[in-house]
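The structure appears right after this line, and notes come after that.
Every protein chain of the complex appears in place save one, which is left out.
Read from first to last, the chains carry the letters A and B; within each, the first residue is number 1.
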Amino acid sequence: MMILQVEGIGKVFGGLQALSDVTFDLPKGQILGLIGPNGAGKTTLFNVINGVYPPNGGRVVFNGEDVTNSKTYHMAHRGLARTHQIVRPLNELSVRENVVVGACFGREGHGLGPAGEIADEVLEFVGLAARSDQLAESLNVGQKKRLEMARALAARPHLLLLDEVLAGLNPSEISGMVEIVHKIRDRDVTIIMIEHVMRAVMNVSDRMIVLDYGQQIAEGTPEEIANDPKVIEAYLGDPKLAERLMRDSDEA
Amino acid sequence: MDFLFASIVDGLLLGFVYGIAAMGLTLIWGVMNVINLAHGPIIALGMFGVYLIFTMLGLNPYIGIVLVAVLGLLLGMLIYYVAVHRVINAPHLSTLLATFSINMIIIGLGTAVFSASPRNVDFSLGSITLGPITLLGSRVVAAIASMLITGGLYAFLYKTRQGRYIRAVANNRDAAELMGVPSTQILALSFGLGTMLAAVAGALIATFFPFTILAGGVYELKSFVIGVLGGLGNPVGALFGGLILGVLEGIIPTFMPTTWVPVLEFVLFVLILLVRPQGIFGAKK
Partner (left out) sequence: MNGIRKYLGLILALFVVLAMAAWPMIDGKDITREVVFTMLLSVALASSLNILLGYTGYVSFGHVVFFGLGGYVGFYLMAVQDWSLWSAMLAGGLASAVLAFLLGKAILRLRGGYFALATIGINEAVRAFINNFDLFGGPVGMSLNFQVYQNYGGGAREALWMSFYVLIALTLLTVTLSYFVRSSKFGLGLLAIREDEDAAEVMGVIAPNAKTWAYVLSAVFPGILGVLFFFKNGNIEPAPAFRLHLSIEMIVMVMLGGQGTVLGPILGGAGYQRLRGFLLTNPLFKNIQLAVAGVLLLVIVLFVPAGVVGWVRQRFPKLRRVLQ
């Protein structure tokens, strides 16, 4: 059962082709890793799927419904949640209130009471329960990232888009977050993860897609991707170097 | 027909001065995204400035305007450091209220010092007759002065180092800071330039009409309309916007009661904000 189908997505900004002909299907329950060098168009792809702006070409089908031109709030109601690369906490609200917003306006549209219970449970899940009454702006980066996740989870989404949730975290924070990602999948939520922390995303993903300059250059399991010369070239920029690395690693 | 033509020309000349006033507002918006709600009272201070210089020092008002310009610049820089700098990065409401508080302070003190009785700068330059129309000397001189000021402003912005710094800060403040531009001083200078233009506009208007400390309000509202019309942040746009408004104000009363002019002005204002918020000539960013 395909929860998301992305067909021939293109996006142009001014003269820049940010995305061209991105196409993939996402089965329910999978964790898809989305990687690529900086500026490859990964967040742009999220923005198109999420409804921040419509694509210039192509279709997005979510749970069988064509949502290509839907607005962000409609996507939220259909069961799509996302986190942002640069976190966007609701600063003057408490941690708990932030998460309650997610529960109230997300897919299930709860009233304040039930939303509060969901919020408490989700905060426990991400480990922020002790900070429930603190103002969101008083958290550190790692905590804000977890808050962003909690907000998204409180909406009980079918599909969760995570945009660099591991960026700026130290190794122990990273393990903690990866564990949370695993637990989320255990709750039947499909995940697409944009990540730069290679080791983590390769360990977590069932499948991966690589973008470079807005184009899909590779798709496959983490092992396949790791050994794909095109991918290595995209990150390193030099095909000869890629070849040499592969030869060296074979010999080693 | 002659009457219409004369109205258009008169409106055009007046429009130059409106344009200078609007330039003051739009410059500040363009450089630091602040709407200076003290704009009106500063225009009024310019009026009083030239009045006092004329009546107390006996100086020719047109020389007095230069002095008013300098004072306007210094006042603006002072206002920036005292009221605006601390909240320059805060949400819009803060700077709106900060500049409005300056508005209240100036009006409050001004009413106490000058009372509400109208003043007049009694300095006539006679009139010139060009063919079918007669132009007031004061209007012509003011229009010429406005053109010179606009030229001067552009020369400053494009040919001097401070001017380049101002344009850099307007473009991207953080990047400018990283490149070593002293952004606080530049912001203060920009604010000062904006208030200087407002004060000068006031001084010129004082040579046309009688005024009170509250007279600036009308021109402040006109400056909003012109600024949006020409594109906020765009000084040339402001000048042309001023000319357009001046001409409209000249033409409309020939076929509609004058009292309808403000209605049309503000409906135009709201329409532009809705339909083309970047104005006719394009706003900055």
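Brief remarks on what is shown
Please note the rule applied: a contact is a pair of C-beta atoms (placed from the backbone, for glycine too) under 8 Å apart; a residue touches a chain by one contact, two chains touch by 3 or more.
Everything numeric here is computed off the predicted structure, so don't read it as measured data.
Contacts of the undisplayed chain with the visible chains, over the whole complex, involve A, B. When you scan A:I31, A:A76 or A:V95 for touch with the missing chain, the hit is A:A76. Here one chain is not drawn; of B:A21, B:I107 or B:I149, the residue touching it is B:I107. Note that of B:S94, B:Q162 or B:T184, the residue touching the chain absent from this view is B:S94.
Contact between chain A and the unshown chain involves residues 50, 52, 71-73, 76-77, 81-82, 84, 88, 90-93, 97, 100-102, 104-107, 109, 111-112, 115, 133, 151, 155. Although one chain is not drawn, its touching partners on chain B can still be listed: residues 29, 33, 35, 83, 86-87, 90-94, 96-98, 100-109, 111-112, 221, 224-225, 228, 257, 259-260, 262-263, 265-267, 269-270, 273-274, 277.
One rule holds in what follows: only the chains that are shown with their structure count from here on.
Here the spacing of chain A and chain B, counted between their Cα centres, is 50 Å.
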